[in-house]
Each structure stands twice: as C-alpha cells, then as structure tokens.
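Step one of this worksheet: look at the structure below.
The complex is shown incomplete by one protein chain, all other protein chains being positioned as in the whole.
Letters A, B and C mark the chains as written, and numbering starts fresh at 1 in each.
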Amino acid sequence: VPDGTRRNPINSLLSGLRRRRLAAAPDLPDADRARLEQSIEDLLAQPETNARRASAERLIDVYEALAPDGRRRLLELLAARFGPDDTAVDAAVARLRAANTARARVEAERTLRHAVTPRYAELVHVVSGLPQGVRFLIDVRAELLAVHDDDPALGLLLDELTGHLSTLFDVGLLELRQITWDSPASVLERLIETEAVHAIDGWGELQHRLVRDRCYGFFHPALPNDPIVFVEVALTRGLADDLASVLEREPSTNDEANTATFYSITSRLPGLAGVHLGNELIKHVVVELQRSDERLQTFATLSPMPRFRMWACARVEARELTPHEEDSLGHDGRSIVTLANTTWITDASVADRIRPGLLSLAARYLTTADERGRAFDPVANFHLSNGASVERLNWLANPERYGVEESLGLMVNYLYDKSRIAANAAAYLANGDIRASNKVRNLVKTPKRGAARSA
Amino acid sequence: VPDGTRRNPINSLLSGLRRRRLAAAPDLPDADRARLEQSIEDLLAQPETNARRASAERLIDVYEALAPDGRRRLLELLAARFGPDDTAVDAAVARLRAANTARARVEAERTLRHAVTPRYAELVHVVSGLPQGVRFLIDVRAELLAVHDDDPALGLLLDELTGHLSTLFDVGLLELRQITWDSPASVLERLIETEAVHAIDGWGELQHRLVRDRCYGFFHPALPNDPIVFVEVALTRGLADDLASVLEREPSTNDEANTATFYSITSRLPGLAGVHLGNELIKHVVVELQRSDERLQTFATLSPMPRFRMWACARVEARELTPHEEDSLGHDGRSIVTLANTTWITDASVADRIRPGLLSLAARYLTTADERGRAFDPVANFHLSNGASVERLNWLANPERYGVEESLGLMVNYLYDKSRIAANAAAYLANGDIRASNKVRNLVKTPKRGAARSA
Amino acid sequence: VPDGTRRNPINSLLSGLRRRRLAAAPDLPDADRARLEQSIEDLLAQPETNARRASAERLIDVYEALAPDGRRRLLELLAARFGPDDTAVDAAVARLRAANTARARVEAERTLRHAVTPRYAELVHVVSGLPQGVRFLIDVRAELLAVHDDDPALGLLLDELTGHLSTLFDVGLLELRQITWDSPASVLERLIETEAVHAIDGWGELQHRLVRDRCYGFFHPALPNDPIVFVEVALTRGLADDLASVLEREPSTNDEANTATFYSITSRLPGLAGVHLGNELIKHVVVELQRSDERLQTFATLSPMPRFRMWACARVEARELTPHEEDSLGHDGRSIVTLANTTWITDASVADRIRPGLLSLAARYLTTADERGRAFDPVANFHLSNGASVERLNWLANPERYGVEESLGLMVNYLYDKSRIAANAAAYLANGDIRASNKVRNLVKTPKRGAARSA
Partner (left out) sequence: VPDGTRRNPINSLLSGLRRRRLAAAPDLPDADRARLEQSIEDLLAQPETNARRASAERLIDVYEALAPDGRRRLLELLAARFGPDDTAVDAAVARLRAANTARARVEAERTLRHAVTPRYAELVHVVSGLPQGVRFLIDVRAELLAVHDDDPALGLLLDELTGHLSTLFDVGLLELRQITWDSPASVLERLIETEAVHAIDGWGELQHRLVRDRCYGFFHPALPNDPIVFVEVALTRGLADDLASVLEREPSTNDEANTATFYSITSRLPGLAGVHLGNELIKHVVVELQRSDERLQTFATLSPMPRFRMWACARVEARELTPHEEDSLGHDGRSIVTLANTTWITDASVADRIRPGLLSLAARYLTTADERGRAFDPVANFHLSNGASVERLNWLANPERYGVEESLGLMVNYLYDKSRIAANAAAYLANGDIRASNKVRNLVKTPKRGAARSA
C-alpha cells in the first residue's frame, strides 16, 4: 500500500515547528505590521534552513488568515521595506558612472545587478521550497495582478514573482498527460470546476466527454494532480462546423475520424497569466495525436469570436460597411448588429438574407490587423501567434444566447498545419500578416447568398 | 509496454528541424564567431517557440562540438555581445538620479532592474526548456566556474546561470528516493561512477552495499534517473567507530541497529556547486529514517578530517603545541606529523604513545574556529553549518594510506540531534561557536594514555 | 504520454480476427445450437493459440448477444457435450477396479483424474487468457450460481469455474491498495455503484468519506481499476457506538483517534461468491493500519444484526423468553418484536423500559450457536469465523426504519484482537464456541434498566 501522498518527509518536522503562530488581526493594524516586519527581518537573518522554512510557514499562515485589505498591507510592507537596498544601489550607480574601462563598466553592472535585486527575492526562494509554497506564490501573484497598477513598489514585487514563476514553469518541467476516466478523481474534479469554454455539467457529462473525446493537460511537479492548462479535442470526420455537433456526438462517431478539433482550452490558474503555456500545450498535443493515431490528417480548432459583434457594431455606427455588406444587411440587419437582438437566429428568412453581410464582416474582422499589427479578436490573436491560420467560418455554429450576443452565432476554425506553423507565426508577429484560406478571403470580395452552411 | 522514455513528444519535431547544423571549426575562428553572433541575434528575434527551440538546439550542437578554447570563445561572445543593453542602463541610471519622489525612485529602480538584465537571460530560458537543456546549463556552469575569475563579463553570465539553476533546483522540486537493488540500472551506474568518499568496486560491491545499507538520493524532474546528490547510511549498533567495520559488515548485523551512520555523501554534478543540496539531503533522510524505522535513536556521521595532518604540521612547525602534546608526541611523533610517515600506524608501541597528543591536536583542530568564525576542516564546516555537533574522535579508524597521510588515521562522528540542529547552526554561523561533546573537549585538557579505542 | 490502457498488444490482432462474427438468434434455436457445437469442436481442435483465442472471442460475442434463455441453453450445451469423456471414464474405472498393487492403483487414479476432467476445462483456460476473459468467467459463474441447482451437469461446469477462479483469485495475487480521492475516477465510480451497507449518495459524499475515513480494496491484475472487495474504516476515539456518529462525523474528529471502526465491507462481484476474500481484506487492513498509524490500539467493527428481529420474533412466539426478558418486554414489547412496529424508537419511555429485554435477547442471539455450531446471524458468523469476538451491543445505534425492522435498532461491535484471532477462529469453527466480552454475556444474566447508552 503505497501512500503516495508525502513527497517531502520534512513536512512532519515543519508542522511541529509551525505550532507557534504569528496571529494578526484581519486588517493588519500598525502594531501587527511592525511585529511582522521584525519577523521577516529575523527570517532573513536565520541561517538554518529548517528554522527559516518554519518561519516562512508561519508567515504564510498569517497572510492566509488576513482579510483582503490586510493582505494588501502585508504585500505593501514587503514591497516597501524589503525591496532593493537604496544605499547599495546608489553606490553601484556611482561606481558605474566612474567606470572608465570596459572591464570596470562590466564589474559595475554586475554590482548594480546585485544591488537592484530586492531583499524579498530571498523570501520568495524560501517559500518556493515549502510543500505548498509554489501554489502560494501563484495565488499571491494573482492578487498582485489585480492591485499592482497604482503602486510601482508592488509592480517590482510582481516582477520578482513573474520571473521566478517563469523559470519554474518552464515548458521543460511540464509533463503532458492524457486525462481519462482512469485519471485521479482529484484531477477530474478540477476539470469540472474550471472548464472555461463549454461548462461540464457534473461527473456524468465529464465521463461522457472523456470516453468520447481526448483531453490532455500539462502537469507540474510542484502541483501534483492539478492540470495547469488543459485542452479538449474531438475526433471528427472533417472539420467540425458547429458546437452542438461536437458537444452532443456519440462516441461511436469516432470510428471514421480523420480530424482533431480542439474545442476548448482552459488555463486553470489566474496567477500564471502571461506565463504562456496554452500555445505550448496545443503544439505538444498535435505532435502526440499524430504519433498515437495515424488516421489523423488535420488539426484545427472550433473557436468563438468573442468581440465580433462589438467590432461589427462599431463598423455599422462608423458607416464603415462595404457596399455588399450594406446591401445584404439592410436596416434590420444593422439593428441586429447594434442592438444585440437574438431572435433572428431562428428566423430563416432573416438569417439567410443577412448571412452574406455578416460573413463578410466576420472575414474582415478576422483577417485585418490593427495599427499594432494584431488581430482584433483575442482568440484569433492567440492562435495566429501560435502559427495557425484562419481556415473556415461557420454560419449558425453557436445559436446559444451568448453565442449570438458575442459572435452573431458564428464560429471559426483555425488550422494548425505543422509545416507552416513557424512561417505563419513569424509573418504575423513580425508584420501583422494574417494567413487565411481563400475561402475566407473570398467572403469579403464576393459574398453570395445561399452558399453552403459552412462558409 | 510503456516506453517511459519520451516525456516530451515535441522532440521528434525538434530532431527534424535540427538537421540543418551550424557547423564551426573547433577553435571558433573569427568568421565562425561572426556567423554565430548573427544566429543568436536571429534566435532572439524569432517569435515562434518551436523554431526558436530548434535554433537553440543547433547552437548547443555547435558548442558541444567545439574544443575547450572554442567553447570559451563562444561564452565570451555571449557575455560580451548579449549582456545588458548599455544605453538602457545609462537611461535608467539617469532616471534614477533624477527621481525626486519615493514613487519615482521605485519606478526608476524597476526600470533599472530590467535594464541590467542581460539579453542572454532569454537564451538561458529557451535552452532550459529543451529536452536535455537543464543538463547543458549545468555543464556550462561547471565550465564557467573554472574560467570566470579573470573576466567580469563571464562572471555576470555565471550569475545568470547561478540564479536560474538555484530557482530550478529548489528543494521543493526535488524528490527524495531510496535507492535499492530494484532501482534502474542507469541510476546505479551513476553511483558507481561518482561515489566520492569510498569508491564502489563494481556491481557486486554495490549490490552488497544496497542490500546491507540504506542509500537515498535527491532526484529532479529535469534529470530523470540521475541522483543529484546521494548519501549512504549504515545501520549500526551504537556509533560506528572505524571505516572497515562499516564497509565490511555483513547484512545480518543490521538486526540490532539503533544508530544511523552516514558514511558517505556525494554531489554528482560540479555544475551545481554552491546550490546547497547536500545539507538538505541529510536532514530529509534523518526524518525519513525516523519515520520508517522506529528502532533508530541516533543519527550521526563517520567522517574524515581531510586537512588535519596539514594543520597539525603547521602547529608543530610554529611550535604551537600544548605541553601535553609536546610530551606525548616527542621527537618522533613530531616527525610523524610533519613527514607524513605512515608506517607507525601498525606499530602499536609508537601509536599508543603518540595517541594522546594526536587526539588533543585533533580535538583542537575540530573545535576551534578561524578568524572568520569557521572551522578549519571543510567537512566539519559543512556539518556544523547544518547544525551537527562534534561527538566523538575515533583512533585508528582509517588506517588506509590516504587516511594516515591526510588525517593521521583519525575519523570523527558528527551528531545530528534534531532538537538542537537549529540552535547549533545559528550559534556556529552567527558567532563561530562550535558545539562539541565533553568527551572531545576533554581530550585537549587532560589527555590520558591507554584510553579506550574510541576516544 | 503513456496511455496505460493497453497491457496486451495482441488485442489489436484479435480485434482484427474478431470481425467474422458467429451471430445467433437471441434464444439460440436448435440450428444455431448445432452450429455453435461445431464451432466449439473446431476451437478445441485448433492448435494455433492466436486463432484459438480469436474463436473464443467470437464465442463470447455470441454469448453476450444472447437473451437469458439462450445463454442458459448455451451453457447446457457446453455442460452436456463437452463434459468428461464417458468412454475414458469407464476405461479408467475398469483399470482402477483391476488394480491389485498400490502402484497400479495410483496409476489408475492418475488416469481417472484426467478422464473426469471435462473437455470444457480447456475452453475455460483459453477464455481466461483473453483481455476481458477473467471478467467474463466471473459473470458466467454468477449466472450459473443462479441456475445450476436443478442440473448436475451445470453443477459440474460450476465446479470447474469455481476451481479455476479460486486459483486465480488466490490472496497472493491480490494487491491491497488504499482508495483515496486521488484514485482513478473509474475506481471510485465502482464504489458509488456497489457500496452495499451504507449507500454513498454521489460524488460529493464519496469525497467526504474518503477525506475523513480510510478505504481499502483488494485489486487483481486481471481486473484493473476494479476493487473486488472494499472496506470503509472510521478512525474514532473509542469504539463507535452508533451509525449516525460514524457517517456524519467531520474529518477534524480524527485527530484524537485511537480506534479503527470497520463500518462497511462490500464484495463487488457476485460471481466470486464463496471465494472468501472479505475476511482476508479485514486482516490485511488491520495490519496495514497498525503499521501506518501508531495511534491505533483497537480494531473493531460497527455491524448490523440483519436477522435479529426475525429470530427474536420466533423466541416470543415459541415462548422462549427468560423471566427477565418477559418482565422487561411486557405485552407491548412483545408486540414490538413480532409486529415490526417502528414508532417506539422515538418514544423514550417505551424504549427505556424494553431495553433490558431486547439487550438480553440480542446477547443470546449473538452468543448462541445453532445445532451446526454456527451463529444465527450471518454477519456474526462471518466475523467469528475470522476470529473476531462479540465486544459490545449498542442501543439505539441504527434508528433508520430498516435498522429497526431488522435489528430493533441495535448494532454490535466485533473486536479483532490480533493476539486472539487464531484461537477464537479455531474454537468457533471447531466447536461453535463463541467468544464474547463479559459485558455482553452479563446482559443475559442480569440486565439492568438505565445502564449507559452503550451497553
């Protein structure tokens, strides 16, 4: 009977040392603040690693017992009192300015680099080595992301956490695992909790998805049984063209599959925002699927266009429609766009008429870069940065209320063609060039009524 | 049949992209150097992660094909051309000097911190994510440790690697594993290769040790099957008092064990020097042994004193012997110390006579701190820093030639008493106070002839 | 990404060969029956193992597609046509009767043993080696257990399966595993499905139980992720004395635990009935708990008495009450016993009065053996056979309707005292001696009113 739970036998020692708590009032009044400052000084002066870890555990206990205001005050204390040593910075700056050889300049830069390293960097290190320490750092970073804007000292603290976590969550330390119905319940529970794109309605639906589709996640050794980011993939015959056909398929339909459709990708931990892992996950899963299932020829997404209606609304209001779009939409089509009316989706006569105009607008929305060379759509930006291309627009693909309100019922397939990923990404990131299929591009030029359902 | 070997399916992709090599002559002539500089610029400008990783793989191939001189030239290129951006540093310094509010100063420090970050930090990050990338960084750091002294730019590069590896090799990411005869042969092979203290003479002896003793190692997810640091522990009845009795015991003698004697600790990777893991390992193993074997009451080492004779020689030559030492050693005892004569070890009449003098010298050697507050002996310094105490000196404990030449045949037990570890370490590290048993201290004051074998 | 699902790569081969199905009508008409008989002959004559396995797979497919009547007809076909070879049996019998030396007799017995081995034994062997073959054999045995009674040929087939499965499910091949919230969802799903004693109301309650209590199961290599038998154990302070206090505890109450209370044991597979594993599981878990949690001093159950009221009813009706019982129960107490009235459980004045009588009856019920030397209660018989003793009766321990109807609200603690298990079991199994605590025995002799709640 392996117990498997205890990676770190030092814990029992720690839990013994932890008994003496540093309790503080929830809003961290000044007296508590002063006492904590002294505790942190003591911790940084403590040479013995177990004792130092025990102090750090007590500090975490205090933090977790605080109310939001108290937490912010504690972070501000850390940022204000344990940042870079000003005297050392000034001395290093003076040395740098006095440097009159290349060698002296490098030496001064080296000194300066040490001097601008905040004192709390050491504390981050100690916490990182505690049993639940990495998770704690991620949580603190999530809180800092919400509050740092108006305080440069908190920004410097955020920089420290960002750098530390970027190193720890290096893709080389991540393990790609398939998630199945044989995975630990503690893993599956987290999928149900956090599936961001298409909510999972309980254990029964999860089991159905896992049996029918493929699910992969990245796992990190410091967060066992916690998929940091996970993706759901439907195996289909040809590109999937609407949401219902993906979410309501029966497992048996996999038999003739030749296409992997990524229909959901979820990052579980807000505190890892900006530590780009989602794009790595898609690329790894494409390779893994290719290796394990030789029938699969095509790798694509079925994606929402979350800001499309908002953008289209701005075009209408700014009278930036093409003649074709004007013609197709007419007055009620323009109202549909601007007023977020959702009833039209079930009225075939209206829908058919405005279809060419909306498809043209959608094609423009997806294939045009803004002045910074980026797509307007955040999901598009994500996939284009990864090297995908805009492959196909799907009409009436998401008739749910939110789908109509946000995307006017449209969904899009982004294509991951391994042989073009690097070139696509480079062209997009360097010049804002968006690669799209002719089929999509033609929607702008010559939209026709009555085309096939998948445009 | 799980193959277990492939954690990272992206490898096959990489190996495809890797084909186009960046060959260079072994000593990296100027033309190659210029070409590589351009390649690194391209790599840093490449936005797509797979392509960037492929470039980094090619760069590693070049490095590994170079001769030592070429490698150094490549590191110097990196250090010189891809360090901090001087213009940005100067601008940040100017901004710092102009800052006249606390807020402005913090903002300037934040800017300055970014500016002094070398450009190669990004390259370190990319390499770290490659399949064998972490191992490569460790190897490069080992080379830098050997050559950086006379070049501050290489020192700055070393700082970057040290910081990166310190974060990655955080104790929280290490997994403590017992190493047994059921462990992978690839792990055991590494024990045989690198056991530093008491060499393992082939697979037969290793099997004997693993069956009889306990062996534990720290493993890191980026270096599977490679024990970064490992320790060998004999389970004995009472403190072990000489080397032969530890190394030549039969397994059956474990039955009555109440003491764990750490007789060897080995750090496998020179490139992780200074990333202190050995002390963590001992502390974790003490906890683990306590948990798994309730018979064990005492945790101690059987350690060499590698610079004792050298130090004793200096005392003799400087005439810094106590009267008792003078008396006990006499002329031939002093010669034994200074001339590294080793024949006396088998001559009981000589050995008995000089014993009190040598034990007194050894007790002084171990219990006295130098002007920096550190023990003279490096092994003592390691264990005292961890919070151990000097428990017992063992006469004639290592009669091997090197044991007599280095330590005059003596070995020492350091005691790890969990209840005193933190206090001992603090006293030693803060004030140079060395905790030792009365039995050891008394050897200085009143050495007597004819005492028991274990002094 | 190891998928872990494929232990047996030959499967893909089999699934190819399986294509040609042996379809049959659901009730197996005579024509199909004749065809199947020929197929089985062919299978037994097929020398090549893969082809033979493929034939066996097809046969299983037929069986699983049949309706209950058809299945029985197929089993009867097997039993009738592929049993022992009558000619060979008769020849061996003749040889045995002619044997006039000890050696000749043994030789004849050896021949006879081969002769009485049914021909389908070979088929059982082939099926056992198929990927889901062992599970299929278990299912067939479950069906045979239901129908064999009136057909000795089916009984002989059942004997074959019983012998085969007894060998395969030898305790030496079972693996004891703790089941936690980190176990595969496919394992946990099976707990929810089959918990026999105290139903688990969905995933939320299961998680609560697994966090608070300990759950262990036996697993067999041929049935991965399927706990053949599992047990739930509450860690309590002292013996648990009623059901609600066990099922509604908070996890925090574990802190002071010194007792392991087994409150539920479930055998999942009816087809393994009589292959006694439950008793092994309890003994293994006692050892495992002792090893892993040194606080635990006492190992006991909290068990129902499922036939107590029925037995008590018979005593009342046969006027076999002791004077004390008569006195305590009175007329309404006797009605409560005979009429399965359940309202009294909430009427303290009634309950208090009839308590001594019911406890006396219960003590007699548990501590008396029937004419075969077995306890009347099946749960008691199970635990007494394992070597447990009757430790304590708990008044008002299960006030649920079924608890009152079956057990008059009482529950019992059976004690597993490792030092007495062997002696207890031997005395019980050999002579019907039931070991019980004095406290329980005294309930018969001198029942008193108003004793403490746990009698």
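Going forward, a residue touches a chain if its C-beta (ideal position, glycine included) is under 8 Å from a C-beta of that chain, and two chains touch if they have at least 3 such contacts.
The structure presented is a predicted model; accordingly, all values stated were derived computationally and were not measured.
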Hey, which of B:Pro184, B:Gly238, B:Pro251 or B:Gly274 is the one touching the hidden chain? B:Pro184
Please identify which residue in C:Ala65, C:Leu112 or C:Ile192 touches the non-displayed chain. C:Leu112
In the complete complex, the non-displayed chain touches which residues of chain C? 7-10, 12-13, 46-51, 83-84, 86, 89, 93, 96-97, 103, 105-107, 109-110, 112-114, 116-117, 125, 128-131, 133-134, 152-153, 155-156, 159, 164, 166-168, 170-173, 175-176, 221-222, 279-280, 283-284, 287-288, 291, 385-387, 418, 421-422, 425-426, 429-430
Absent-chain interface residues of chain B come out as 1, 3-5, 176-178, 180-186, 188-189, 203, 207, 216, 225, 288, 292
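Here is the rule we use: only the chains that are shown with their structure count from here on.
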Find the chain most remote from chain C, comparing centres computed as mean CA coordinates. B
Centre-to-centre distance between chain C and chain B (centres being mean Cα positions), rounded to whole Å: 57
Need the CA-centroid distance for the pair chain A / chain C, whole Å please. 50
Residues of chain B touching at least two other chains: 9
